[in-house]
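Complex shown without one protein chain; remaining protein chains in place.
And then chain A:
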Amino acid sequence: MNRRGRLVLGALGAVVVGVLLWEGYKAVGPADGLSLAGARVLPRTDDAAMPHIATILSRFADPELSGGDPIWLVVLQACLFTLRSVALGFVLGGLVGLLLAVLMQRLRIVERGLLPYVILSQTVPLIALAPVIAGWGGRLSIGSYPWQPWMSVTVIAMYLAFFPVAVGMLRGLQSPAPIAEELMRSYAAGWWQTLVKLRLPASTPYLFPALRLAAAAAVVGAVVGEISTGTRGGVGRLVIEYSREATTDPAKVFTAMIGAAALGLAVAAVIGFSEFLLRRRRVRA
């Protein structure tokens, strides 16, 4: 069996194992869960807490509201809406991260001064930050184009996405062996040439793991940002809207959650595919 076949089989197997675990626990677990000293250690297994996978899947085909679009279409549209914020936030965050990494690599003093703040930036709780960013957004405009709520979500996604790139790329840019740097120096190569010919190529093994983290962070940032600011149209908003209906329709909220997870997988797949393309080109060259 070739490598691709095994990959597909592995992915399918993981889904099957996930479904079996869910349904298996639902079948054997206590309906009311298990509580020890007032704290719940095992979740409930009744249909309200853990709907059957089949129920959730069939919910995708039902209309969202009577006479409305089917849920799969609503969730798909919401995911595409969120994807705009994710993609923009990821690209902008990646660029900012790259710029910071280059700057920190170039000037040691910047690294010493900036790195603690870069790390500090990720310790600010997102739920405290989101309303502030949404608040700033209300007063800004890009030229004559007014600020849109989804742009605040993009900024939040970007804020999370820049960090892994900045830290990972800094490590990557610093990775060439001293002997390689000395060789560049002996060629009388300038800083820019050393960066382009040596440091950037050397950092690709660090770049892609960082980009994967950044992509995942951008999805989380966009979804949480949408929940926090109530931005209409995205999948984060759907999670909140559907969770309000969990009293009577517990399967519905899972459709939105599956949508959000699928969005994350799709973005990760894009990164994986671009890594594959780049590797192949490098091997051929």
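The rule is simple: contacts are C-beta pairs under 8 Å (C-beta built on N, C-alpha and C of every residue); 3 or more make two chains touch, one makes a residue touch a chain; residues count from 1.
In the analysis below, contacts and distances are computed from a predicted model.
Undergrad: Leaving aside the chains on screen, match the unshown one to its UniProt name from "Glycine reductase", "NADH-quinone oxidoreductase subunit L", "Thiamine pyrimidine synthase" or "ABC transporter".
TA: Its UniProt record gives the name "Thiamine pyrimidine synthase".
Undergrad: If I consider the whole complex, including the chain that's not displayed, which of A:45, A:228 or A:255 touches that chain?
TA: A:228
Undergrad: Can you name the residues of chain A that touch the chain not displayed here?
TA: 44, 46, 48-49, 64-66, 127, 130-131, 134-135, 138-143, 146-147, 192, 196, 227-232, 238, 240-250
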